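Only one protein chain is missing; all other protein chains are in place.
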Amino acid sequence: MTDFVWLVIAFPLAGAVLLHFLGRRLGEPLAGIIGTLAAAAAFVVAFVAALPFIVEEGNHGETVMLWEWMPAIGANLEITWDPLAAVMALIVTGVGSLIHLFSVGYMHGDERFARFFTYLNLFLASMLTLVLGGNFAMVFLGWELVGLCSYLLISFWYTKPSAAAAGKKAFVVNRIGDFGFMVGLMLVFTNFGTLAFDGIFERVPEILDGSTATAIGLLFLVGAAGKSAQIPLYVWLPDAMEGPTPVSALIHAATMVTAGVYLVARSATIFAAGDAGIVVAVVGALTALWAASIAIAQSDIKRVLAYSTVSQLGYMFIAVGLGGYIAGIFHLMTHAFFKALLFLGSGSVIHGMHEEQDMNKMGGLLEKMPVTGVTMGIATLAIAGIPPLAGFWSKDEILGVAFEYGGVGIVLWVIGLVTALITAFYMTRQWFMVFTGEPRWEEGVDPHESPRSMTVPLIVLAVLSVGAGFLNTPFRLTLEHFLEPSFELVKVAHPPEGLGMFALLAAISVGAGIAGAAMAGFVYSRPREIWERFQGGFGGLWEAWQAAYRVDDLYGATIVTPGRKLSERMAFDFDAGGIDGFVNGVGRAVRSAGARTRVLQTGLVRNYGVGFVAGLLAVVIWLVIAGGGV
Amino acid sequence: MIEVTAGWYLSLAAVLFSIGLLGILVRRNALIMFMCVELMLNAVNLTFVAAGRALGNLEGQVAVFFVLVVAAAEVVVGLAIIVAIFRRRESASVDELATLRG
Amino acid sequence: MLTALILVPAVAAVVVMLLPSDRKELALPVGFALSFVPLAIAGYLFFEFETGVAGYQFTQKAVWYEPWGISWNLGVDGISLGLVALSVILIPIALAASTTITDRTKEFVVFTLLLEAGLIGSFLALDLFLFFVFFEAVLVPMYFIIGIWGSERRIYAAMKFFIFTAFGSAFLLASIVALSVFHNRQFGSPSFDLLELMSLDLTLDQSRWLFAGFGIAFAIKVPVFPLHTWLPDAHVQAPTAGSVLLAGVMLKLGTYGLLRFNLNLFPQAAVDAVPIIAGLAVIGIIYGAVVAIVQPDLKKLVAYSSVSHLGFIVLGTAALTSAGFQGAVIQNVNHGLTTGALFLLVGMIYERRHTKKIEDFGGLAKVMPIFAGLFLFTAFASIGLPGLNGFVGEFLVLIGSFPSIPVFATIAAFGVILAAIYLLWAYERVFTGIPDKPENQKLTDLNAREIGLMVPLVVLMLVLGLYPKILLDRTAASTEALLDRVEQATTYEVPEQGRLADVFAGEGDE
Partner (left out) sequence: MVELVIFVLLGTGAIAGALSVIFAKNPVYAAMGLLGTLFSLGVFYVVNLGHLIAAVQVIVYAGAVLTLFLFVIMMIGVDRVEDTSETIRYQRQLVIGLAAILGVTIAALVIGGEFAWVPLAVDGPIPNGTVENIAGIMFTDWLLPFEVTALLLTIGAAGAIALAYYAPGTSVEDAE
């Protein structure tokens, strides 16, 4: 029925290969167009393939086998097409196509224009492999390829040393996460004997006992934390802003970073069997609060959004951790829309301001860039959780799940609320600093609205940010029914029943949002001095936030520098000095021993004579004694 | 009366042999060393003869005969070498001939 | 047919030797052309090889010296097939990469072809004595290749390489002779035939000592952790072709030996020694990577990375599970391709800049985009990016070793991170940034010959990465047979997921 679904991956992959070889000849706009078409084609195929799930109830989808990769360990190139995969594919290809379109404008004039689209298409293909993979090996394949593409795209402008370093940092930190994921895979294989999903998820209750399930869950959490930038492995995401903005939008907002959430959702049965879920939720909550606090004081427009992404991902982790898989996926979708919009908006601002990223040098851009301003305003309201926008519905559902969970859930719910307030604050602060107040640009910079090819995606995303919320309101849970078949094996957590409770929780969360937004609006719509005084009020805290609690230096001091010193000691002292020294030492010892024995050969006959006689005597004496003589 | 047995001759030969042996080690002059070698050979001859007599056959004396011949040949060649070296080095001291040093 | 595979390179060497000395420029092309003949034979062999058959195929046996029971006994099975194919592929590439060798090219080609004969011989030999002859024969050409055409400290490196390996093979010889003596004592006549020697019943002590004897020789060759210091020197000083062949194939003599002889002949000793072997392998993986990070010299970095990657192969051998063995066997081939490619690339930049120091480079990507692209591709293959060949081997080894030696497997998995660190950091220092040094600015990108060299390797990396079944099917039967052999002959039984039911998927829906 859907055996053509492999086309979803094939289109972007073909696009990547085509552009790789013919890119230079295709030239500026054409390469971009082909890239966008490939993404759009994938979206269409995904949409068509997803129709059956909407039409007939309870369709579980099925696994399409392409060819055998490593049959010995149950790892073949196969696609599992079920509602969860469909939703993810639609998000990835949908947002992906819009970002491709945006990039055509944004990357105008870059001499590696075609190469950029090769990498973007390759990224889409790898993300789809990850999402559609039919076994953990395929997921791992997509997992690493996505890491590769983010490496290539972050250090796209490789002539900038900081970009190259950021790319390497991203890949290495991801790799640390992959280490956890890989060991988790090994544990899975040892228990189930195969990596294929259909050989695992049904048999989880009978094979896995509590502790192994928790172990696998925690190891998957390490992998997810690496990829979705949770504590402690989030340090690479802010640096990843070195890459072009569409890259940040696509990879570091909408798709790649959600891979961790998808992994937890996909292996829901494993998390349900053990109690790793709680840990996931707690990590999510801490990350949310932590990143939000840092975002307050950031002055670089993209860094604010980067920390905001880390924070929002924290929310999703809370949801999937506590069993609210559908809530998590829902927030993932809405977040993809408005965060992509925010990033693309900031991209259009940067484009207009000729590569200027410092918000202190912006201000009053609303009339210069009205479309960008309005669309970003909508996105800001959405993320702040103001009803009826999408952010409100999805975030509220997560808070509801946390509240319903009770016990620890309540603590998470409170943290969630505080984070919601802070989120509203820093997003509104950003909006006001960029778009209102007196202009603070240097001379020679005249901001202008971006061309249509860049504003159209903004508008589409704005519409989605508004409309997406209605997909899963407590009144009509359409997304819930859609995703139901994927989560039959596990009990899905829901926010508290009844409109009364919903209204109460909603009121609290909206109140927090509005409070935050009002506070920021109140401060940052006024002249600059007020800001300074307001920021001074926090004293040292503000600097701490600005410097992201100096976590990078902490990692540098505790891991990177000692690591390098250790390897230098090992390489130059231990290896070159120690082992090699020993080997050369043996050589020298033999030579010096030889030199010493050489002295014995005096050349004097009579010396030899003495030796000769001594030997003779010894023999004679021995004969006498041993021969029973004396 | 003490009867002179073969053992006596053997011990005398042993003494002579060791004197010859030590002589080689002590003296530097090649000729003296040569004489010491002759001394050792004669000591051996004595043992042959004494043993022959003790065992009652003449094999010992035949052996002595051959030892004599060998000694003669050896002296001839040895002295020729010494003469050749002497012509080269103006001294018959063995210690100078140490070029084969290690 | 196997005899032909060994003799053809030797005959080719003689032909090149007989070339008129005034036509020196003919040597390389003739050698290159002749090296395609063994490639063809091996190709035929590869496809005629029946999958699913555990024993040795295409066997040829001729008595060589009856009183001692030595025979010219050849045979190929899953474990050695890949390695023979690898050596036959790398030789033409190595020859094609050494056009810059101008002085005494004739001898160079002769030595390379002799090296090929020795390598193929040692992989095919089923007679221990014959194996030892080839094992030693391989040393001589490599010694000359490093010694004559190497860079500044080549004599030291060649000497160290030779003495190190000879030290090891002394133990090997002693053990081989001991084995034949035991055989004589038990069956009346000495014999070096592998199959007969496998039926020997040795006391535990004897098999332990012999295991150690074989083990030391192969450990030096692999190289395993404490015995590895000859490798970086040999690589840094060797010419490009020398490094490619040394890393690509010669190191595999060690891992092949462990798999073929140590496990077959002394299974109980092997089972008892698993913690030691696995421990050394894991140390090798982590130590090799850690030391590679800070190497100032690009070639030394790749050499230490080989120490790390070969650690995986040894770990796979120590895993004593089907996936572990398969991973080890296929990683033998993969490592040959990726490291061979890396050395080729380093050689290309060395020919242009005559330096291997990383800090002399910088911003090459701008000046040599194709070179940068190929280097990145090979680097990722070497790191073990899924979809490329490095991943298949390492993943199989890790998955295979987890059921039997979980702690070692977890530590080894850590090596995957270090691999990313040292290669990407090197890539960053060499390729990214602006080419500030004047010499770097006017570098020319790769010419057609050099790209032509890399194409077969790149294609193989992709094919083995995405469709490793063509090799896995051929090795499956032999690795299973090896596992059965170890299981029957010892108290060890394969852990629950160690043996794979569907390992014979090859026969299923082919």
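As written, the chains take the letters A, B and C, and residue 1 is the first residue of each chain.
Following the convention adopted for this analysis, a contact is a pair of C-beta atoms (placed from the backbone, for glycine too) under 8 Å apart; a residue touches a chain by one contact, two chains touch by 3 or more.
None of these values were measured; they are calculated from a predicted model.
Note on the chain not shown: across the whole complex it touches A, B.
Although one chain is not displayed, its contacts with chain B can still be listed: residues 1-2, 4-12, 14-16, 18-23, 25-29, 31-32, 34-36, 38-39, 42, 45-46, 49-62, 64-66, 68-77, 79-84, 86-88, 92, 95. Residues of chain A that touch the chain left out of view are 602, 604, 606-607, 610, 613-614, 617, 620-621, 624, 629-630.
Methods note: only the chains that are shown with their structure count from here on.
The set of chains in contact with chain A as well as chain C is empty.
Averaging the CA coordinates per chain and comparing them to the mean over all protein CA atoms picks out C as nearest.
Among the other chains, A has the CA centre that is most remote from the centre of chain B. Inter-chain centre distance (chain A to chain C, centres taken as mean C-alpha positions): 37 Å. For this pair, chain A with chain B, the centres built from the Cα atoms lie 99 Å apart.
Residues of chain A in contact with two or more other chains: none.
Touching chain C in their complex are the following residues of chain A: 67-74, 77, 137, 140-141, 143-145, 148, 151, 155, 158-161, 163-165, 167-168, 171-172, 175-176, 178-179, 182-183, 185-187, 189-193, 563-564, 566-568, 570-572, 575, 579-580, 583. Residue ranges of chain C in contact with chain A, taken from their complex: 160, 164, 226, 228-230, 287, 290-291, 293-295, 322-323, 326, 363, 365-366, 380, 385-387, 391-392, 395-396, 398-399, 402-403, 406, 409-410, 413-414, 416-417, 420-421, 424-425, 427-428, 431-434, 466-469, 472, 476, 496-497, 500-503, 505-506.
Chain contact summary for the complex, chain A toward chain B: residues 598-606, 609-610, 613.
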